[in-house]
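A single protein chain has been omitted from the complex, and every remaining protein chain is retained in its original position.
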Amino acid sequence: MKGGRVGRRFVSFGIGGSRWCLPVAEVVQIVRHENVHELPDAQPPVAGVITLHGDVVPVLDLRERLAAAAVEGAGSWQRRILVVRTAGRPYGILVDEVRELVDLEEEADAGTAGALPAFASGRASRGGVALPVLDLARAMDVRPP
Amino acid sequence: MSTDAARSDFLDRAEGWAEGMTSSLALLEAEPGHAEALRQLFQTTHNYKNSADLGFGRIAELAHRMEDVLTRARDRAITLTRPMLDALYAGSDLLAEMVAAVGRGEGDAAVDAAGVIEELAQWGPRPAAGASEVTPSPTAGIAASPDAPADTPAEESLDPRARAAFLADAEDLSQNLSDLLAALEPGALAAGALNEIYRPAHSLKGAAGAAHCYRMQRLVHHMESVLQRARDGALQISGQVRDALLEAADRVAEMVAAFGRGEPDSSVDTAGAVAALSAFAPPPPVRNARPPGGEEPAAALRAELTEQAFGTFERAQVREADARGESLFRLSCEMDPAEQMRFARAFLLYSGLEDAVNVVAVDPPMDTSAVEPDAQGNVPDDRPYAHLTVWFTSPGDGSGALAAAAGAGTVTVERLESVALLAAAPAAALQPAESARPAAVERTTIRVDTRKLDMLWTLVAELVQEKARIGTLADRMRRGDDAEGGRAGLAEVFDSLDKISGGMQQAMMETRMIPIRVIFEKFPRMVRDLSRKLHKAIDLETAGEDTEIDRGIVEALADPLQHLLRNAAGHGIEFPEERVRLGKRERGRVRVAASQQGGRIVIEVSDDGRGVDCAAVRAKAVALAIPGAADMDERQLLELIFLPGFTTKREADDIAGRGVGMDVVASRVRTDLKGEVLLKSRAGAGTQVTLLLPLTLTIMRVLLVRGESHVFAVPLSGVETTTRVLNTEIRGAGERLAFVWQDAEIPLFTLGGLLGRPWRRAEELSAVVLRRGRSRACLVVDELLEEREIVIRPLDDLANHRRLFSGVSVREDGTLVFILDTSFVPEEGS
Partner (left out) sequence: MSTTILIADDLSFMRMIEKEILVERGYRVVGEAVDGLDAVEKYRRLRPDVVVMDITMPNMNGLEAMRRILRIDPGARIIMCSALGQQHLIVDAIKSGVKDFIVKPFKPDRMLAAIHKALAPPPGGAAGA
């Protein structure tokens, strides 16, 4: 069993008080949190939809799923929507802040540093910083558990 | 490095070349010496070779080698054998890949073509004594390429109108350039003056490239490099520099004049001017992130390196900001040496900037974990943050950033030429090897048939006319003349506008439609490869290439079709010996036909192979314990093939994957394309798979209604009429409500009920009577709004978990209208 380390670029962001990251390849765009249309039959974690380049894109609020509380004092001006592409379609993830683009190494062997938080597909780190990588597919799964 | 415009133009033109090449090679293979195919091939390789002038040396070299082989074949010096054709096909693929790499900003060197080039070289011409063969060397950029003559080839000359347009522009720009340079005072470093000169030079460079005047382009590029250095403060405009620039400008003017006379731009000798400018030319780009010795590079160099390292993400941000009319700025902050908390200061600055402008990148990165104490309470060194650089975009002059950055130290803000940033490829050394490809740059341009654009143009012209009419009418009505006539006139104008807007919607929709040919084009090559690999003989027939499909479904459609082809070739068509034994033609036949029928797109993939072995299907079904399998008839058995995991093949073969894979095709067609799949087969005779797809971009006439704080749309085709319902007329309770309509009791639904919300009854309600076949139902709403046409956009399942909606539409004011799926209306007899 090898713990392979692959260097990549990640977007790090905060949802509630916790920090996460996603490979840049999965993030298509970052837009401001505005003009989110309400859905008539809303079903959490879907918070609404936005129109983007002619597409109507569902926006998800994962805070409850990721068991994170709302950030104290995180002004709504910092909130962003990460537009990601999974299963060939665009989706928006509501985040409290987008931190930065950073080069991290993904741990191929996830068992090394202890238990992963729920909805994390692995960990990415550099130096002493370790961020859980958000498992989009699982986080966005709306089927009943 | 190449200009944005020239490169973009190249990418646009190159899009069609690869496909054409493959088709021509196929023709050539079928008929050696095929004149038209050869002509097309030479034209394409010639085009590719010209990209050397844009700095794509690798592309040019490969094209050159291919051309050599084709030339010898044309001259009968060699006959094209299978290995040669394979190499040519491979070369064509690689060329397409290189173009794609260029489009992603990776440069043509990102694709390794060495093997194919070597292979082709062995069949190329032997260097003959005295033959002047131009061997293009991989160029690092225009600045380094030899100043070899590159005449504008005859086949690539512009049409007269484009020539005239370019000439006019070039004359203006060239004159402007010369005037500005002549007025330049030696020693003047005013950013404003240099910017003024930079602009016409930059425009001229782009235009020259687009007009295939590559010598002119190269010379202007040299001028631009010098001007850039001066602008960045690395070069003083001495008398010598100015003279060199002036001489170059003179040569440019001469080339423009030559162009006007119809002479190639190589008639002007530019060597001297280039040499003079090169003396002040920029040093080659720095490739290494860390100079040997591991010392921290100086702040300015760091900034430059970071800019070079801007990935596709940053570039996309800059590009978008550019489209919004914002400029790219670089803010540099030198902190007070007495500052104790450098990171915090930097972070405060950064947070403040985020409020004021759009931040693109920061160096060093704002990683707040940098100041978290570790287990021993030690904190990493935050000295690097004493020199902070922030790249941001903003409208205006970026002065808002200075205000936000006040108090952080010595702050300077400068505007950057964002075009230069976008044109540079990211320095390889600064990006760690990425196992996943970064998000490719989204091409936001499409190719549209000009006839469709002409139609739109006509409609726009009519629109303008009607607008003028309204103006006149409004005037008259305001003055109080002829009120009656004014009203009638308005009604007329409205009718016209109705027709025009309908026409425009239709025309716009058609620009989205492209012929299915784009998918079919890949098939001949695919079938050829498959035939070879499988040792079968297969002929491909296609029909209906002109059938138009929505651009958006091309990707989703290509996969299933390819899959079906692979199936037909892999499992359908028998081996030649077997076919002969069965009395069939030795060569199997696969046919792909597309057509539009009754508002749907019909695509048939058929083969004359062995057909589906129903006995095997039945056996498998029984083995899988599918209920009723033993008694199923052929039609039912064929349906089973679409079940996931259903395969009658004992081993996976690597061509068609495991078994039939029909479940994948079926799910793709049903889910992604909202279509249907039908399967017909006759054992021993063949199989036919039919895809039925809806015409996607739909414009629908609907009735808009309001309810539950939203606006919904009901397709008019499902509306019988509207009516009012008295509370007292509603029968039933709870979920099963009903209403008497034309002497029959029909079910009654409410918007609230559909959405799972409690519904407040009111005295009198507005309602829509829906129809589905012969059955009717009543839908109660809050308010009936209007009838109109809307454009439907698909709604992702995640936002539609109850599947209540068949789509969504965006109104003029930006709000959303949800289109009700009326399948909740019970069918007859249920």
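Here the chain labels run A and B in written order, and each chain numbers its own residues starting at 1.
In this section, contacts are C-beta pairs under 8 Å (C-beta built on N, C-alpha and C of every residue); 3 or more make two chains touch, one makes a residue touch a chain.
What you are looking at is a predicted structure, and each value in this text was computed from that prediction instead of being measured.
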Query raised in the report: With respect to the chain omitted from the figure, which of B:Ala182, B:Ala279 or B:Ala406 is a touching residue?
Result: B:Ala406
Requested in this report: Check each of B:Ala234, B:Met341, B:Ala543 or B:Ala630 against the chain that is not shown and name the one that touches it.
Outcome: B:Met341
Query - Per the touch definition above, residue among B:Ser351, B:Thr542 or B:Ser667 touching the missing chain - result: B:Ser351
Query raised in the report: Which of B:Asp108, B:Glu224 or B:Asp382 touches the chain that is not shown?
Result: B:Asp382
Report task. Can you list, in ascending order, the chain B residues touching the missing chain? Result -> 340-341, 343-344, 347-348, 351-352, 354-358, 368, 371-373, 379, 382, 394-396, 400, 403-404, 406-407
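By definition in this document, only the chains that are shown with their structure count from here on.
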Requested in this report: Averaged over CA atoms, how far is the centre of chain A from the centre of chain B? Could you give it in whole Å?
Outcome: 25
**Report entry** Residue ranges of chain B in contact with chain A within the complex
**Finding:** 311, 313-314, 316, 354-355, 361-362, 365-369, 372, 374, 380, 431-439, 556, 672, 708, 710, 712, 755-756, 793-796, 798-799, 801-802, 804, 808, 810, 814-816, 818
Report summary line: Contacts from chain A onto chain B in the complex sit at residues 6-9, 11-12, 23-25, 27-29, 35, 37-41, 43, 46, 49, 51, 54-58, 60, 77-78, 85, 88-89, 91, 99-103, 127-129, 140, 142
